[in-house]
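All protein chains but one are shown in place.
Let's turn to chain A:
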Amino acid sequence: MDSGSKLAPKAKRCLTANFSAMPWYLYLAFKQLFPTGRAASFFAWISIIGVALGVAILIVFASVMNGLGDRIRSKVSETFGHAHVFTGSIIYDYEELLTTLRGHPEVIAATPYTTGMLMMQYGNRPAFPKIMGLNPWEENQVVPLEDYIIQGGLEEFDDQRVVVSMGVAQQLKVSIGDLINLYSPLMLEQLKRDEVPLPMELTVCGIFESGFNDVDNNTIIVTRRTMQELYGLEDGIHGIMLLIDDPDNVFQFARGLEQELGGNFQTLTWMEANENLLFLLQFEKTIMLFLLFVILIIAGFCISAILIVTALQKTREIGLLHAMGGRTRQLAAIFCLDGMLVSMGGCVVGTVLAFALIGSRGALIKGMLYATGQGDAFTEHYPLPITDLPVSYEAGDFALIFLFCLFIGGVAGLYPAWRAARMKPSDAIRAE
């Protein structure tokens, strides 16, 4: 097309024009890195690669931390719901409360729950899991239990059956169809009254894995009725769990709800319930980013060292530029700009490198973990399955990394710039 052929020379003119308008010290800083007749100077390559590695590591790290954080956060809110409403004691006539909550404009789902701890036995192996009473066949489910089932199913789930988490199943070596015994705290009361408590016998009908290790390690689920029986709740419940529209504003929602409900109703949001874990996630990222910034500082020292050598090598050129009418601060600017140009180059190359690394992360992680022999330990202890590492990009991280990098580049150029500025023009020209 002829518009294209017209555009090409126009673009070219534009480029040359900009180059002509460039201040001479920026032009020379640029030429020092990319001299005429060569792709780039040795100095440029070395320093850009150094900065790029630092930038790439920072981006990869921040994005993976975001990804893991997001996944943990989403699993936490999935298994907990966004908020719990409770009174601190048993709630008996909850139908009206449930209707009110389900009618609330911000509530997506509301489910009654009962929860506690008990002792569980299979053969001669005991376990002390957390127990929840849920009726997953009802409408309005908060926890997507159906999605978590990895063995068996919920079709036959009733008051004589139990669904156990992956961790419990492995610990007790139970499988579908096995009978297990449950001893509730209520039975302790019976013991105190010299009665002989009989354990409750339930059949395992399903094994689930939510992806959140806190839950997967040690949880069993029975029907609400079974739970009410185990804990002597009659037809009471412990509280109601909620999913809401806007989980990020859950605090506001919870405060509003407490006021609306009045009485002694309390709320607990998913963020409060997992405060420690969420804090740890953020803290971990901050501390690690802080430590990793040291990499950029090291890269800065390398730039500085190379620029100092360059400034010494260029003594005569500096003298020449004085004679040609360059001002001292403009001459100094060449070296600061060099540092910043290297940083910019490093940011661009580093970002590309980071995306390449993130793109092939599966293979890289496997290789790395198994090469160091830590693969199994990692999969076992990390709170999430590591098979596919999640990543999530945050503009703020990029901005922070780029700005810091530019800053380091400029600072790295300061000392060489000062060295250049300090040279006496006549001495510089005379230098051999």
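Here is the rule we go by: a contact is a pair of C-beta atoms (placed from the backbone, for glycine too) under 8 Å apart; a residue touches a chain by one contact, two chains touch by 3 or more; residues count from 1.
Assume contacts and distances are computed from a predicted model.
Asker: For the complex's missing chain, which UniProt name, "Cellulose synthase operon protein YhjQ", "ABC transporter ATP-binding protein", "NADH-quinone oxidoreductase subunit H" or "DMSO reductase anchor subunit"?
Answerer: The chain we cannot see is recorded in UniProt as "ABC transporter ATP-binding protein".
Asker: Just to verify: which one of A:327, A:366 or A:422 makes contact with the chain not shown?
Answerer: With A:327, A:366 or A:422 as choices, the missing chain is touched by A:327.
Asker: Using the definition of touch stated at the top, determine which of A:20, A:124 or A:276 touches the missing chain.
Answerer: Within the whole complex, the residue contacting the unshown chain is A:20.
Asker: In the full complex, which bits of chain A touch the chain not displayed? Write them out.
Answerer: Interface with the chain not displayed, on the chain A side: 20-21, 24, 27-28, 31-32, 35-37, 41, 316-317, 319-328, 424-426, 429-430.
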